[in-house]
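Accompanying notes for the structure given below.
The complex is shown incomplete by one protein chain, all other protein chains being positioned as in the whole.
Coming up: subunit A.
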Amino acid sequence: MTETFVSYSLIAVYSAMAIYTLAFVMFAVDLARRSAESSDASAARATGLASASAQQASVMVNGSSVGGTDTLTTAGASESKIVAHSPKSLKLAMAMTVLAWVLHVGAVIFRGVAANRVPWANMFEFTLTATALIVGVFLIVQFWQDLRFLGSFITGFVLIALGVGTSSFYVDVVPLPPALQSAWLVIHVFVASLSTGFFALAASLSIVQLMQARREAGKALKLRFLDTLPAADRLETLAYRLTVVGFVMWTFTLIAGAVWAERAWGRYWGWDTKEVWTFIIWTLYAGYIHARATRGWRGSRSAWLAIVGFLAIVFNFTVVNLFFKGLHAYSGL
């Protein structure tokens, strides 16, 4: 029985990867479309048809909601032209992401059923589940803000992670060692993975923010799709709000981890390598929050901190798990 479910899980995840690939391509096509349209817009401006500034265009993009039609209230003729093209590539990309995600979640569930426990007890399973959560956060956040333009970042990242996960981290279903048999496995690891979802999204926003800031500073950046995206300070606000949610979860992870460590290892904090890196990441993000409140640090500098924070998370998950010695020897490899 176990083997059947394991193979269902693998089939589902491979299919999801195939569809994520298509979604990634469509998101890229959408960025190309944005570039093209922003040139149209500047052409329109040049002929004096209307006053479509990139600024206004971006305001408009902010205002649109998921799947909703982009309605304009203050824009002139050329803006309507920008949005009159229904972004088919974008809708298609989103639809494929949703489809892939459903399969992806299916893979997670089958894995859990096969193992008869939560499917996040070794590196392969963490990868599978955490990436599903990253995409899940990406999809759900759309109800709050239109962040579809991050699609290529997110699907790209998730594809790489799943590629490495299925090829290099794969392990068979084995029972949990006694130290992992705890309700804290369910809570602590789940919340940690969920927070990476928020941090991933925030980091991609910060990357776009840095690009946008360069463009706004007049540096030549040949990425015209940036014209259609929100302004840098708007991107920063969004990144900040997502980071803060991630940070609260990370704080919880840290505290819950300490409580669990007390149960399992007899002390709540012992500077085990994994504990050290969880602390480093926490401190980096606390730094980010401070930076945002420090004159001279808001803007690109704090964006770099958010990116470094996310790199530390990836590092913690890969290099620390695989090559650093410690009590958290649960990669299963």
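Keep in mind that, in the parts below, contacts are C-beta pairs under 8 Å (C-beta built on N, C-alpha and C of every residue); 3 or more make two chains touch, one makes a residue touch a chain; residues count from 1.
Rule of thumb we're sticking to: contacts and distances are computed from a predicted model.
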Omitted chain, identified by the protein name its UniProt record gives, among "Cytochrome c biogenesis protein", "Urease accessory protein UreF", "Electron transfer flavoprotein subunit alpha/FixB family protein" or "Molybdopterin-dependent oxidoreductase": "Cytochrome c biogenesis protein"
Per the touch definition above, residue among A:102, A:186 or A:248 touching the missing chain: A:248
Omitted-chain contact residue, chosen from A:15, A:182, A:300 or A:318: A:182
Candidates A:36, A:98, A:259 or A:311 - the one touching the absent chain: A:259
Interface with the unshown chain - residue positions in subunit A: 2, 172-179, 181-182, 237, 240-241, 244, 247-248, 251-252, 255, 258-259, 262-273, 276-277, 279-280, 283-284, 286-287, 290-298, 305, 320, 324-327
